[in-house]
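Structure incoming, see below.
With one protein chain held back, the other chains of the complex are shown just where they sit.
Up next, subunit A:
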Amino acid sequence: MITGFQRFTLIARIAFVAVLSIPVLAGVVGVLFPAFGYFPALGSDSFNATGFAQLFAVDGIGVMIGLSLLTGVSATLLATLGALSLLAVFYQSRYLQKIQRLFSPLLVLPHAGVAIALLFILSPSGLVARMVDVLGLTHSSGVTNIYWFFPYDNYGIAITLGLALKELPFILLIALGVLSQPQIARKVHGYYQSASALGYSPSTIFCKTVLPLLYPQIRLPLLAVLAFATANVEIPLLLGSNYPPTLSVAVVQWFNHVDLSMRFMGSAAAVVQLLVTVFALLIWFVSEQGIYRCRHLIYLSGESYIRRGILKTFAYSLCGLYGAMSLAVVYAVLLWSFATYWTFPNLLPDGITTLHWQTAWRGVAPALGNTLLLGIIVSAVALIMTVMTLESETVQIESRWLPMNNRFFVVVLFLPLLVPGVAFLYGLVWFQQRFFPQGEWGPLFVTHLVYVLPYVFISLAVAYRKLDARYIQVAYGMGKTPWQVFRAIKLPMLFNPLLVAFALGLAISFSQYLPTLLSTGGRIPTITTEAVALASGSSYRLTAVYVVLQAILPWLGFLLAWWLPKRFFNPSTQANSVIGNPVYDTKAG
């Protein structure tokens, strides 16, 4: 027997699954049709493989595929090893929180922003080259030899570096989230205690006992990172070589080509991109199996000072790298945004001006308005759907057709992160042009929601499921209905994590590049699309302004999430000001 409210949460759960799966699956179908020659709008309504034939005749197609695969896999591997070694060295140390803070600037800055910031720092005229020159480490001024690979190198090193730098903080965050779950934290604590009694050091304990427990929990997010890295567009677009680009960038170029017949080849390339991602996942699976087979070697290898030393050095260098990077990013981007000129190799601009901010200010209003409006609506809807879906988990019901099965649900949750955007977004556009040619905001909203929902859910799920069930039982014991418990107990008690999830939703929506560009055909600009457009143009200084905005917007969200509960929700001051009417008034409930 369930209440109307509970029935509503179950419906919301179905809607949640539908919103995540239908656009992705429809998008994949929608890219398959034109890939195999079916595109009535372009006068082709029979199936053929011309698109693929064209694609494989393209010069350098093998390199494009190889670049996507190589950069994706190596960046994910680097980021994973980095995040795990940081955890191994610092998880039990008191520096853990400080380290999280050190890595957060690159966490909130969108991919496009990170790529642009890296250009400011590492390009041949960037900050590092300037420092090297000022310190007199090179005999000739100007372009220094040691930076030959950055950016635009043909081996994808810059891309790999950019991706790895950006993904590491995310993996770290996910792993820390897992380790904070009470049942896991308790186990991990026990492992550390019993293994240190056996004489193992904290970092060895982590690798031999905690990691086997942690890895299965972070595996799906890791696979999502891998899928994402193989198909990302912003970073290869801004840091990679133009010829040949990675496959994902090529897909975008072909789709945006004035010659519409390129769409057949573009669709075929999107399908191949999907296969590349699948292949990358396979490589990962096989490697996992390999390591799993040798696990006894790892478990029983004892304590090794050399390995520990290497691990420690790696972890400390990473901290140094990220610390230096964060500082350099702030320094370079802020100064560029106020610079009149900044001649090489000076470490300071020639003069300071607010001109670029004024220029940006005049043009930024529509983009800023779009960004905020879209972000707020999408995050609010995502938050409501997420809360309802989490609440539906408390409904005790046996049903064959409801998506209550956990494994199925988790796969659906990660579906938009596992299927490359370039593969399904174009298909979605194909559907949209075929059936709803007028809409712009609608498709934009849907594509953003598809990306925002999983993050909002992941962010909120831990806190929601962690809420002490005994509070709920206490309220049920008083005769409170599920709705009353939800409104008067759960929502107020989870006010803080709800706001954080909302802020994360904003940050994710702000950072979307490809979905924004594709679903609107570029007709609705946002801060991120403008930043990328400017970065591939000429003005370093105007671009810097947009990167600052890209960084500030998500920070504002998180700042509000941190400040609001303190201001309005301190139980000792004004408990009821946020909830409105007194909590014990049942008429409203």
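Observations, loosely collected:
Throughout what follows, contacts are C-beta pairs under 8 Å (C-beta built on N, C-alpha and C of every residue); 3 or more make two chains touch, one makes a residue touch a chain; residues count from 1.
Methods note: contacts and distances are computed from a predicted model.
The chain not displayed here is annotated in its UniProt record as "ATP-binding cassette domain-containing protein", chosen from "MEDS: MEthanogen/methylotroph, DcmR Sensory domain", "Cell shape-determining protein MreC", "Esterase" or "ATP-binding cassette domain-containing protein". Touching the chain that is not shown, out of A:His296, A:Arg362, A:Arg407 or A:Arg470: A:Arg470 (per the contact rule at the top).
Set against the missing chain, the residues A:Pro482, A:Pro525 or A:Pro554 yield one that touches it, A:Pro482.
Although one chain is not displayed, its contacts with subunit A can still be listed: residues 1-3, 396, 468-471, 473-482, 485, 488-489, 492-493, 495, 569, 571-572, 575, 579, 582-586.
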